[in-house]
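Excluded from the complex is one protein chain; the other protein chains are retained at their positions.
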Amino acid sequence: MAGVENERVIEQSHAVVDGVDISGHWNRMFEQRVSTTYDTDLLDKVTDLPGAESMGWCYQCAKCVGVCPVDIVGGDYGPRKIFRKLQTGVDLFTNSDLWMCTSCMNCLRVCPKEVDMIKIMPAVREQVLLEGTAPLELQRALENTFRYGNPLGEPARKRADWISEAGVPVPILKDLGRAVDILWYVECYPAYHPRGKDASRALARVMTALGLDFAILGIEEKCTGDTQRLAGEKGLFDELTEYNLKTLRKYQFKRIVVSDPHAYNAMKNEWPKFNQGGDFEVLHYTELLAPLVGQMKFEQPLDLTVTYHDPCFLGRHNGVYAPPRQIVSAIPGVRMIEMPRCRENGFCCGGGGGGMWLDSFTSERNKERMSDRRVKEAVEAGADTLAICCPYEPSRFEDAVKATGSDGKLIVRDVIELVDEAMDLKTKYGG
Amino acid sequence: MRILVPVKQVPDLVEDLEVGPDGVSLDQDLVKYVLNEFDDHALEEALQLKETDSVTEVVAIALDYGDVDQVLFTCLAKGADRAIKVEGAFGSSPDSHTAARALAATLRDLQFDLVLTGVQAIDDLDGQVGPLLATLLELPHVSVATHLALDADGRTLSVQQEYGAGVTAELQVDLPAVIGVQAARATPRYASVSRVRQLMRSAELETVSADVSAAGTRLQVERLFKPTSTTHAEMLKGSPAAVADAIARLLQERGVLRG
Partner (left out) sequence: MGDVLVVAEHLNGVLADITFEMLGKGRELASTLVGKVSVALLGNDVRPLAEQLGAADSVLLVEDPALERYTPDAWQQALASVLRDRQPVLVLVGNTGMGMDLAAGLSAALNLPLAAYCGDLRVDNGEVVATSQVYAGKLCAESRLPVDGAIVSVLAGAFPVDAGKSSEVASIDSVAAPAIRARVRFKQLNVPEAGDVDITREQVLVSVGRGIQEADNIALAEALAEVLGGAVSASRPIIDSGWLPRVRQVGKSGMKVKPRLYVAVGISGAPEHLEGMRGAELIVAINTDPQAPIFDVAHYGTTTDLFDLLPLLTEKVRGLRAVPA
């Protein structure tokens, strides 16, 4: 906004350009001019942060507000509104707006000026965290991640306990003592949360049935911390990444497979910034399994009308839309339908960017939970099953099913649970 | 005015605690250390006093065992001005009497006006460090304290000591004194990992030594064991709906729902 000169008016009473007569008052051309004399201090405070410069490029077109899920649930939000508030004296550093963004990226997708909230919000949050103030829930999740290697505060020692009820052996790399094809990076919710464990066990059974050679890190594994990074804890993310890369370098494997799109995002987009961090081939489990659909022996059809929810960090952030759909539509008996907001325009569940650990905070400020809105959308689209493949989602959507009175109308299943069920692997293997 | 905050680490209860093979101490392999939550409150209270009163310096002090560096850098990250590590033969974790003696020896060489420490810790079998430390230094002490306020002349401190049934006594203490903090006036603040890492690179911990040869509890611990209760709840299992049903019927049977 600096470096402005007095306007130069060029006006011709008579002008012909390229044979076209454009005489008249409307051929005035203005060069760069001052449009306002407001105080830019609060805006500068943001744009001065490395990574947050793009906040200043907004020209208020409001394409972002139309797709911002926080705004849609009544949060009065969006980059355009934040910019305007900065202009009119609201300090993002101390305003609750700072914590509402889930980093879903729909705004950046449509922004003609590439105002990048995915970089802006973490930059400002990091400064606020350095001062020691953060919503208490979030603080606890960050402290838990640091101390226990997972945001849930579960003991690190129990990270691999879920394997005992998988029904199939799940080898631990340390004990395996050999190179392996697939290193399956399980992550925290899939290891500790009851519904996450259901999906992990299903994935173990499906990979076994397909004869895949895989192993997990077990208790050596720690959170990849991508969401914590977006919540402002860059230091924590760096610490975790250093540790995780060090652990991975001990072993030999061809590729990494993850169930967690947030881990996927960290490994694909952030790890390459670290020394030797870009050496890995990383796949989401749907990318691994989609080409193998022909080998899946389906024992029973599932009579379900399924709609697939695109997780923000698998879909919009990393462009993976087809593989999960290929898998679901291959299941006999399944009718697939799409919700209106799908693929690139998928509607966020509310868990990203720290949202998973800010529920009290955000619910006070939104009229409705984002997950509730999404579940309503699924029901209205005519689905009886909401298929997901991000571990933040089962608990969010199952709570939303109850909260919206959709109990009995909609069930929530991970894609892999549907495959496991159709292949009848619990019968085959137990677990 | 300078406030000293001795902090200690205790075994983290999130992990299962198991008794070690000697039958009288914890299995050290499984123990993870974490800052004593009451000491965290003491530090927060010190930092709050610094913001509102005439306090110029808050100094965190810890004995060298467990993850002491991490703990002290975290105290600096939260806003302590200095951090002192006391080196000595403390083993995997010292008892309260040993700790009090080491701290007393250290504090005798420091100028201070007030010592704030957590009221208790989960591993103080032989009593709480605060009163032990105070008495070794011949200073007055008050434990189970909340609502600290420095009096205008800077020579006395008002505190509330908690008894049962919500009753508290307002006491006035001559400084210097040792206070065992029960709860700070605000939730202990967050120390971001970014900040702790910054400080690990840029700040220094001061170190001193303490001779702890004549210390110890003189308690002969003969057995450390998991209490087996003679009673245990009858556990209700099943879906939430089934459990809700079971409890409701149980209450009805017991006549609790009458009237």
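Things worth noting here:
Lettered A and B in written order, each chain numbered from 1.
To be clear about the criterion, a contact is a pair of C-beta atoms (placed from the backbone, for glycine too) under 8 Å apart; a residue touches a chain by one contact, two chains touch by 3 or more.
Bear in mind the structure is a predicted one, so any value in this text is a computation, not a measurement.
The undisplayed chain touches these shown chains across the complete complex, A, B.
Touch with the chain omitted from the figure is made, among B:A102, B:V144 or B:L199, by B:V144.
When you scan B:D29, B:E51, B:E204 or B:E222 for touch with the missing chain, the hit is B:E222. In the full complex, chain B makes contact with the omitted chain through residues 11, 13, 16-17, 19, 24, 96-97, 100, 119-120, 122-136, 140-144, 158, 160-174, 177, 180, 182-183, 187, 217-227, 229, 231-237, 240-241, 243-245, 247-252, 254, 256-259. One chain of the complex is left out; on chain A, the residues touching it are 137, 360.
The rule is simple: only the chains that are shown with their structure count from here on.
Work out the mean CA point of chain A and of chain B, and you get 39 Å between them.
Across the interface of their complex, chain A is touched by residues 12, 14-16, 30, 32, 34, 78-79, 187, 189-198 of chain B.
Partner chain B is touched in their complex by these residues of chain A: 126, 129-130, 132-134, 136, 139, 142-143, 146-148, 153-155, 157, 232-236, 238-239.
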